[in-house]
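In this view, the complex is presented without one of its protein chains, the others remaining in place.
Moving on, here comes subunit A:
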Amino acid sequence: MIETDPFGKQLVAFLPNLRRFAISLCRSRDLADDLVQAACERALANTERFEPGTRFDAWLFRIVRNLWIDHIRRQRTAGPQEDIEQRQDLVGACGERDVEVRFTLNSVAQAITDLPDDQREIILLVCVEDLSYREAAGVLDIPIGTVMSRLARARKNLAEAVGINPGLPRSPVMKGENRNDKMRVC
């Protein structure tokens, strides 16, 4: 059967994924919905830019992220009406943190939320959305080597934050490590 509008259909199908990625980016459901809407608009206006044979969701994530970066940049240059600089708790300089989220998500989700922006987004793309390193590198516009070093750092931080330490006895010595203790590894 010939699908009359596969692009639109797929866009709708990926809305939950786009929303999840956007929520993680800006840590606010309201902002995320606006972001996803803007991304869909841009995607629909640029359908010819999608390369067949590549992952549609990766393409969409890239649009979402670029719009978000634009948004942050504009906010930074737009002056003090949002006062983001004073909100020290918002690493991502995002408008409003959805407080209720903090209570409904589990500790792993919270730990992911608390990661630095660049580490959080890469965990989302690779671990949660199953993009390959190469695809993630394309979304983030960084070399694949940077994807790997950032992703490894992110996961070690996450593991430390939630106490993942598989295969090893949880001794006091292990617990005493901190994330800056790079010397332990090598």
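The criterion applied here is as follows: a residue touches a chain if its C-beta (ideal position, glycine included) is under 8 Å from a C-beta of that chain, and two chains touch if they have at least 3 such contacts; residues count from 1.
Quick note on the criterion: contacts and distances are computed from a predicted model.
**Q** The chain dropped from view, which UniProt name applies: "Amino acid ABC transporter substrate-binding protein", "ABC-2 type transport system permease protein", "histidine kinase" or "Transmembrane transcriptional regulator (Anti-sigma factor RsiW)"?
**A** Result for the unshown chain: "Transmembrane transcriptional regulator (Anti-sigma factor RsiW)".
**Q** When the complex is taken as a whole, what residues of subunit A touch the one chain not shown?
**A** 2-8, 10-17, 19-20, 23-24, 33, 36-37, 40-41, 44-45, 47, 50, 52-53, 55-57, 105-106, 108-109, 112, 123-124, 126-128, 130, 132-133, 145, 148-149, 151-153, 155-156, 158-159, 162-168, 170, 184-186
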